[in-house]
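Shown here: the complex without one of its protein chains, the others still in place.
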Amino acid sequence: MTFGSINDTRWSILATCLLVVAGAAFLGWAREPRELRTDPPVVADLDRFRLMSDGISGAPPESYFAEGKPYESDAYNLSQGQRLYTWFGCQSCHGDGRGNVGPSFLDGWWLYGPETVSIVASIRDGRPHGMPAFRDQMTIEQIWQLAGYVQTIGAYSAKVAATGRRDDRYTRPAENRAPAKILFNEGPVGAHPDQGPSP
Amino acid sequence: MTTRHEGEDLRDRGLDEMELDRRLSQTWSTPAGLWGALSTVDHKIIGRRYIVTAFVFLALGGILAMAMRLQLSQPEARFIGPDRYNQIFTMHGTNMMFLFAVPVMEAMAVYLVPLMVGTRNIAFPRLNAFSYWMYLAGGLLLWIAFAVDTGPDVGWFAYVPLAGPQYAAGKRADIWAQMITFTEVSALAVAVEIVVTVFKQRAPGMSLDRIPLFVWSMLVTSFLIIMAMPAIMIASSALILDRLVGTHFFNPAEGGDVLLWQHLFWFFGHPEVYIIFLPAVGMVSTIVATFTRRPVFGYLAMVMALIATGVLAFGLWVHHMFVAGLPRLGESFFTASSMAIAIPAGLQIFCWLATMWAGRPVFKTPFLFVIGFMVIFVIGGMTGVMVASVPFDTQVHDTYFVVAHFHYVLVGGAVFPLLGAIYYWFPKITGRMMSETLGRWAFGLIFTGFNLTFFPMHILGLQGMPRRIYTYQPEMPWSGLNMFVSLSAVILAAGFLLFFIDAIRSAVSGTAAPANPWEASTLEWATSSPPPPYNFARLPVVGSLEPLFNNPETLPVASGLSVDRRELIVSSVVEALPEARESSPGNSIWPLWSALATTVLLIWSIFTPWAVVWGSIPVSIALIGWFWPKGTPEDDA
Amino acid sequence: MRTGRVLLLSIISAVAGCSGNQAALDPQGAPAIHIEHLIIGITIVCTVVWLLVMIVLGWALLRKRSSDSSQPGERSLTMIVGSAVAATVIIIAGLTIASFYTTRGIGLPENAALTITVRAQQWWWQVIYADPDPVLSFQTANEIHIPVGQDVRIQLESADVVHSFWVPSLAGKQDLVPGRSNSLLLRAERPGIYRGQCAEFCGLQHTHMAMMVIADEPADYQRWIAAQRENEAIPTDQDAAAGKIVFLSKPCAACHTVRGTPATGTTGPDLTHVGSRQTIAAGLLETTRGSLAAWIADPQTLKPGNNMPMVPLNSVELRNISAYMESLK
Partner (left out) sequence: MKHSVVLNLSKLPAHGLGTASLTWWGTLAFMVIEGTGFALSIVVYLYLMSLAPHWPLNAPPPDLLPGTALTALLIASLLPNVLIARWTRQQNLAKVRIGLVIMSLLGVAPLIVRIFEFPAMHISWDQNAYGSIVWVMLGLHTTHIITDLIDTVVLTCLMFSRHGDNPRRYGDVSDNAMYWNFVVAAWLPMYICLYWVPRL
């Protein structure tokens, strides 16, 4: 007496096979290995981004695209950036992202454009009106990690890989996945004289 | 489909055996084909799926264990890096606890409890189907995440803040927490089904003192699940909220507390051990009774021990936190309570020993696994007494001593009885016998391999080797024993491989099994192997604790049930006096849709809190579709 | 039985105390000695109980059964099972009491005269010797010196996640919990180097988070304290002097402090006397010029995932900087 169990078995085997194939395809497509050590040549290449002559916007090195833009899309790098933000005292000028002596990131108003390279350049080389250069205090990889994180603070579209709140005092609403977009929807904000002089 | 005679349904009283079987099959069987397979609510088909799926997860978890043993076989080995290793041990623990141990015990109950209490299907069969799909979805979520390198890497107990928003980057910890939700939903659903089945669907005459011990153990286990699992639901939800919307449950800077997680987790986590162990106790009792040819000694004492264990299980959670810095007075209390649980455990051991002594043992494979259980589990119990002592624990906590201890308890205490139970009930489930020769070999290899693998870990722990390290330095005195352990693990793996080969081979071409091959005493052996879709052509009437011992030739049965609709008997809680002929829901695809909708909601909510709002709409639709009457005979009273 | 023999072997090895320098069964301090007595006591009791159960099991299974006669009375079985349960209760009660007495014997850390603060970070130990006079306070890393024969209170704090402080030869472990402050009593009876290791899973490099507790004779201890309070040793040889310049001009100084120089970073370990420590990178490597160079050149290969970045250096800079590190005695 089998009572349909044979059929049942055949179907479940077929379904399992289909699942395995679909699964394997999905896995191949979605794999996201976490790199703890970046090869020194790749790191060295990170220094070789090109910047427009006015210091706003530019192009990252080719290898950065080949790696899949790790400093903007990889959760591990973004969380490292979040850690560096505190470790290198960014909040002494930029606060929790809302700005203080330095400009705010949270409003999505980027004085030198929202591209990561611009932010990298700002951190590495410094900017007029008080932004110091960090090239002697951080490695270029750390600068990219930090830049990727800073960019998510004022992002217009939420990133899946964005960091969560820190285990620290509460200073601003935690829904920090795309705050700039919310502010942007509130209408044009114009120039920001309160955030220090424009370049 | 059904023939109605002027509003009067057709009863089984006038029908001869052939006609009865034919009509019942028509009413109860699962249609062939994919649709039938997806919409079945037969507890036997679902239970079988559950068991097979759980064993697949066991095999996968075993592969992870072997990977870890490869990495640890030599100092500073580089087979696996720290990131992958952390995922592997987290996956191993999570998989074994949430996807193997608990589900497999419930799976056995889903299959066996309705048969053992003499009814035709589990209570809430559609919920049962739903619970399986949820379990499968949760397992797939975890394993697919692991395969794409986003497997959880925070340990199976996901201590905050390491699993919290700041230190666990990406979605890895969220996947862990949400996988918990999947398996909890499925476990809670099955627990409810079993409680109601045992309370209300027992065969007429099966009063409380005639319930088989396995059913008792599953009843107590189900209550443990019902009381313990909400704690982990609250904990894992709080973790996801902390990570996703920035609540502060575990953030000490804003009034949260790191130890709150540990309290909540272990308030669930310790009963979890008994959720795994108590069903095994029931299996041991069943196998001992059958293979010593006498009832288990001290039925009442055994039941009381089960209940006492269940109650005490909630008073021990702090012994997982002895080194977290809690007040000493509290720790002393938990030392006493943790030691005290050895008393009901000891009582059960003594009762089994008395049964073996008084009975006439027959050394078949299931019984061999029970003997292996006695040898190994008592060691696990002894080391359990050791770690219950606070000062002792401060030296062995989070070392390989504890790894050894809980493998002795969980593998020795649960997997050995489970393997015995598979050998024991395999003929009932498949209609075929497993090989006695291969079974003995499998037992020998697993028993030897297990002890050689895990016993040296006690010593490693006392030599100072901590848990969850991906490697160790050559100057530490651990490399010899680790190599020995890794080699022994190969023996253990070979034993399991042999078991799997035997199971697959026997399922395909084993010798056909009679209805009661072991001459056992409980009701599942009163029907054919495998049982028909309706389990019993006429529901049995029970007059003693061992119905088939007393009269192995004829089965007293009840009649008067309808054959037009799926019908079974509802009986009273204590005396099991028949109260109603109740219908049992028919096949439905809606549990699958509901599970899919819930899966979408739960996975989506890892990414945005709004998923809870939008995702609940399809869930509601699916649930309404599930419960809306379809005008079938089962829907009407 | 084989398992029994292994158990016996473990007890013998325990009594012989030949388990290396990070072992619960090689105790060198009062708390660990108390616990070792308890471990041995409980193990013996449990082994005896297990053997008894196994004997009964074997006898129950294999005893000769006289055909059909003398089915044993349920009554006498009840008596036997009942007395076995009673014996269990007595044994359990005895073990519980023994456990309580051991806890009491260990004593409370609050009574210790000397307090050292240990702050665990991913994945190293910051050790703070605080003094009311800030000039006399100093920090070190992954190495704790304590005077022999004296109770020391270790104040345990965590900077990030839960860690666990465990030096098995001296005491049982205690967690370091963020937002909470725990303490532990440490005491060494003999001078020596006792290795300890983080015992609570704390992330990628939980494996490589060791520390050394060094018990000195009181005079040596005072000398060590005095030496640690000094600022950096001014480099004398050429390599080291050049290395100091590299150190200060590269990102190193942003995270590390070397007292007496402009390097005042606080996120990495204090390196003022790094050359005097037994090991670098939390017990990963013995401190030599070579190991320092290897570590600085490629920290992510030696300890993947740790927070020390790979700073690009040429071979001369690397040689100089490791010479400088080694000179910081």
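Lettered A, B and C in written order, each chain numbered from 1.
To be clear about the criterion, a contact is a pair of C-beta atoms (placed from the backbone, for glycine too) under 8 Å apart; a residue touches a chain by one contact, two chains touch by 3 or more.
None of the values given here were measured: they were computed from a predicted structure.
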One chain isn't displayed here. Which of the visible ones does it touch?
A, B
So one chain is hidden, and I want to know which residue out of B:I46, B:A342, B:I569 or B:A595 touches that hidden chain in the complete assembly.
B:I569
Across B:A32, B:L140, B:V196 or B:L438, the one contacting the chain not displayed is B:V196
Can you tell me which of B:F249, B:Y408 or B:W590 touches the chain that was removed from the display?
B:F249
In the whole complex, of B:A123, B:V288, B:L492 or B:L545, the residue touching the missing chain would be B:A123
Please identify, in ascending order, the residues of chain A that touch the omitted chain?
165, 170, 173-175
Touch rule applied to chain B and the missing chain gives residues 11, 13, 123-124, 127, 188, 191-192, 195-196, 199-201, 204, 226-227, 229-231, 233-234, 237-238, 241-242, 245-249, 251, 254-257, 260, 263-264, 515, 526-527, 537-538, 541, 553-562, 567, 569-570, 572-573, 578-583, 620, 624, 627-629, 631, 635-637
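Basically, only the chains that are shown with their structure count from here on.
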Topology of the chain contact graph, where touching chains are joined (line, ring, star, complete, other)
complete
Contact tally winner between A-C and B-C is B-C
Chain at the geometric heart of the assembly (C-alpha centres)
B
Whole-angstrom distance, CA centroid of chain A to CA centroid of chain B, is 42
How many angstrom between the C-alpha centroids of chain C and chain B?
37
Give me the residues of chain C that touch two or more other chains.
178, 204, 304-305
By the touch rule stated above, which residues of chain B touch at least two different other chains?
81-83, 161, 166-167, 252-253
Provide the residue numbers of chain C that touch chain B in the complex, in ascending order.
1-3, 6-7, 10, 13-14, 19-20, 22-25, 32, 34-35, 38-39, 42-43, 46-47, 49-50, 53-54, 56-57, 59-61, 63, 65, 71-72, 74, 77-78, 80-81, 84-85, 88-89, 92, 95-96, 98-100, 102-103, 106, 122, 156, 160-162, 164, 166, 168, 171-175, 177-180, 182, 195, 197-207, 283-284, 304-305
So in the complex, which bits of chain B are touching chain C?
81-83, 86, 154-155, 159, 161-162, 166-167, 252-253, 257-259, 297-298, 301, 323-325, 328, 332, 335-336, 339-340, 342-343, 346-347, 349-351, 353-354, 356-358, 360-361, 371, 374-375, 378-379, 382-383, 385-386, 388-399, 451, 455-456, 458-459, 462-464, 466-473, 476-477
Residue set of chain A touching chain B in the complex reads 1, 3-5, 7-8, 11-12, 14-15, 19, 23, 26-27, 30-34, 36, 75-76, 78-80, 82, 160-161, 163-170, 173-176
